[in-house]
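Take this structure first; my questions come after.
Only a single protein chain was left out; the remaining protein chains are all shown in position.
Let's look at chain A:
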């Protein structure tokens, strides 16, 4: 929620100083503005920050890339939240693993806001995975390890360790 937006601000190189609040039971983040009710919603505020930092390429360049970025932002907001059950986590990891089979980043070949917010959103799930699970969702592990090493992304979050030599043989 709000903590994530602060991480994003720092990653984007914004000066900071924005004030965040939360709304309702689901703790939807709100960005307080000088006039009016404020900007509401993780996806909305995040996209706004990206534009403020003039890093629009993080939202995708082509129409298709932009759509894919939006798809994963929506996924993040509707399916991945702090209260995911183990069963929910399993489905998310399976979806992601399939999607990432032929892609380096969520939107294909470019690093976007989708990768950033999905990384922050998934961190608490990835931290608890066993070695066997990390190998089972091999593409997610590869992507997650890549994103956490991307300059400026991880900040104070813990580094999730992925061992180099795979212990469990894979079917292919």
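Rule of thumb we're sticking to: a residue touches a chain if its C-beta (ideal position, glycine included) is under 8 Å from a C-beta of that chain, and two chains touch if they have at least 3 such contacts; residues count from 1.
We take it that contacts and distances are computed from a predicted model.
For the omitted chain of this complex, the UniProt record lists the protein as "Elongation factor 1-beta", which is one of "TECT1 protein", "Elongation factor 1-beta", "CASP-like protein" or "Sesquipedalian".
Residues of chain A in contact with the chain left out of this view: 101-104, 109, 138, 141-143, 145-146, 149-151, 154-156, 158-159, 161-162, 164, 166, 170, 172.
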